[in-house]
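First up is the structure itself, then whatever we jot down about it.
With one protein chain held back, the other chains of the complex are shown just where they sit.
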Amino acid sequence: MTTLTASPAPVAAAPGALRRVVRSVLRSRMATFGFALVFLHIALALLAPVLTPFNPTANDGLVPLENPGGVHLLGTDALGRDILARTLFGGQYALAISFSATAIAVVLGSTIAGIAAFKGGIVDDVISRFLDSVLAVPAILSMLVIVTVFGSGPWVIILAVVVVYTGGVTRIVRAAAMDVMPRDYITAAKARGEGMFSILVREVFPNVLDIILVEFAMRASWVVLLISSLSFLGFGANPPTPDWGLMVAENRNLMAVVPWATLSPILALATLIVGLNLAADGLAKSFGVDRMKEVLG
Amino acid sequence: MISLFAKRVGWSLVTVLLSTILVFTAIQSLPGDAATQILGQNATPEAVATLRSQLGLDEPAISRFFSWLGGAFTGDFGTSLLDGKSVGAEVGRALLNTSLLAAVTILVGITLSVVLGLLAGLFRDKWPDATISTLALVGMSVPEFVVATVLVLLFSIYIPIFPAVVVAGQDASLAELLPSIWLPAAALVCALSAYIIRMMRTSVIDVLDSDFVLTARLKGNSTSRLVFKHILPSAMLPTLNVIAMNIAWLIGGVVVVESIFNYPGIGTLMIRSVQTRDLPTILMITVLSALTYVLCNLLADLAAHLLNPRLRFPRSAK
Partner (left out) sequence: MSDATIVSVNNLSVSYTSGGLKVDVLKDISLRLERGRTLGLVGESGSGKSTLASTFLGALRSGSFISKGTVEVAGQDVFALPAPALRQLRRNDVALVPQNAGSALTPTMRIMDQIAESLHTPGMDRAAKRARAEELLRLVRLPNPAQALGKYPHQFSGGQQQRIGIAMAVAANPALLVLDEPTTGLDVVTQAAILDVLADLQQTLNMSMVLVSHDLGVIDKMCTDIAVLREGRIVESGATRRVLAQPQHPYTQGLVYSVPRVDVPGIPPSMDTAAIDAGIQSTGEREVYVRTAPSGTPPVLQVRDLSIDYRRRPVPGTGPTVQGVSFDVNASEIVALVGESGSGKSTIANAIAGLQRTEAGTMVLAGGADLARTVSARPKGIRQAVQLIFQNADTSLNPRKTVHAAIARPLQLFGIKKTTVAQSLAEVDLPLGFAQRLPGQLSGGQRQRVGIARAIAAGPSLVLADEIVSALDVSVQSSILRLMDTMSRDKGIGFLFITHDLAVVRAVADRVVVLYLGRVVEEGTVEAIFSETSHPYTRLLLDSVIELGDDHDAKPRNVKDEIPAAPPEFGCPYASRCPLVRDVCRTKAPPAIRVSEGHQIMCHADASELSPSTLAHS
């Protein structure tokens, strides 16, 4: 009776699992705090146009280097741009780029990992060898080269992140998938004669989803770090884009004059990354995943 | 075991070669090259063509790669497209400076993080663990450029005991460099330690939960014997890989930190050569970085072999 299989049985399990994870995350104060930080950052970024009347890239020669107080809540930089506006819109830029880049890297990496783990043998060897070569080039050098080749638009940054991080994701997810491969339910599926993609989608991925999610949260924190470092070095966002790394680079020599111009992007960066890290820890704990094994990418 | 290592070394060399090819190919697709870069926007096409043939840029990419490769094997990494100096000498000097910084960082960083990680694991969920874990979390979450900026603010501006930037140039002697490496090294230690501390903590906790530690405890062993004989060797094993990886990652941090402190090392050179598209210099830096990566991994494997009898005496050799 094939109609029965169309019933929502597999989906019915999902809300239960989700509820369990949410409950377990909420039980941990640190994890709750982490998720709160991340959601706060997302909310602030989305509401940036509402929260500040200022244009983050508009110069105002009349009010350069103002300290907090008055109309400009956090003061202005050397070009008279509003620091609060730049920090809020900087969040938009950081979150949009890092989340989408991480998502692409994680999806791509997981797919390659699934294939490598399933096929094994030569396919696995070739994939591993190639990824190892990509990983052997320092991330920063790869990104510098890619940015120099293609320019420094947001899409190029995303491409660079995908190039640099897909290999790491693949390694982790491959190891997790290899762990699942010898289980009897995979053997049962193989003995039924299921194809590779059917086995990956039905049997393997649901069982490594926890690892993939933790991986996402952790990679996202690294990507935020890397993108801001790149901007700091002058290879990321082009001025006058409101980017946190760029803001630190522009204002750190003026620390004695307008400390908030440097401090506010630093605080924004640090809170976002702490939030992502705590969220990753919380997820890892509630899934029972060993997060340090995750790092070995 | 020797043949196993020979195989690993062979694969490592393949990895290095592949990485070099990847970077070479990427740079090849640059619009414009060193010739236009040197001569600028207003140069006549004739001038560009002349410089191009002088620099050997008019040959096909593949033959240039192989001639470069041939030279590289004999230790000749070509001449810089910018100033015509020998790349080998220039990169070598930068490497020496960076090695000094890296050596201090690695020595301090690894010792510190292994000890802290061990303490955190042994005192799981007590105050030493809470303190150390929080520190590690902060270390994971703050970018190197922020740490460096804050360190400069604290120790060069408010309490001026260390120089904020290195004034000495490329050819600075050890004595000239030494006073200025402490702040960059401190910034790098922060970046290096966080993950090693966490890994060490996790693996100590894992080992503490194992049957063999329980058995050793039930044999009435003293705490110090438990820690050093039964726990530490097994706990170090998974940590080795994280150490190797973090040393390889250090290169990324080095670029940022050197650029902040204007430290005359590989990082500063890397940025300059990417900006000027100085292919021979970039390639040599790639080779060196990839070598560092594979060397770290090989050393981790070697150390694992020394620590893990399962690898030294495979089961089949009964």
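Labels for the chains are A and B, by order of writing; each one numbers its residues from 1.
Convention: a residue touches a chain if its C-beta (ideal position, glycine included) is under 8 Å from a C-beta of that chain, and two chains touch if they have at least 3 such contacts.
What you see is a predicted model; the values in this text were computed from it and never measured.
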Shown chains touched by the chain that is not drawn here: A, B
Selected from B:50, B:131, B:156 or B:308 as touching the chain missing from the view: B:308
On chain A, residues whose C-beta touches the chain left out of the figure: 1-2, 4-5, 7, 9-10, 12-13, 16-17, 183-185, 187-188, 190-194, 202-203, 206-207, 209
Chain B residues touching the omitted chain (full complex): 210-222, 225, 229-230, 233-234, 307-310, 313, 315, 318
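Keep in mind that, in the parts below, only the chains that are shown with their structure count from here on.
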Centre-of-Cα separation between chain B and chain A, whole angstrom: 23
Chain A-facing residues of chain B, complex: 11, 14-16, 18-19, 22-23, 26-27, 29-31, 137-138, 140-146, 149, 153, 157, 195, 198-199, 202-203, 238, 241-242, 245, 248-249, 251-252, 255-256, 259, 270-271, 274-275, 277, 282, 285-286, 289-290, 293-294
Footprint of chain B on chain A - complex, ascending: 129-130, 132-142, 144-146, 148-149, 221, 225-226, 228-229, 232-233, 235, 245, 248-249, 252, 255-256, 262, 266, 269-270, 273-274, 277-278, 290-293, 295-296
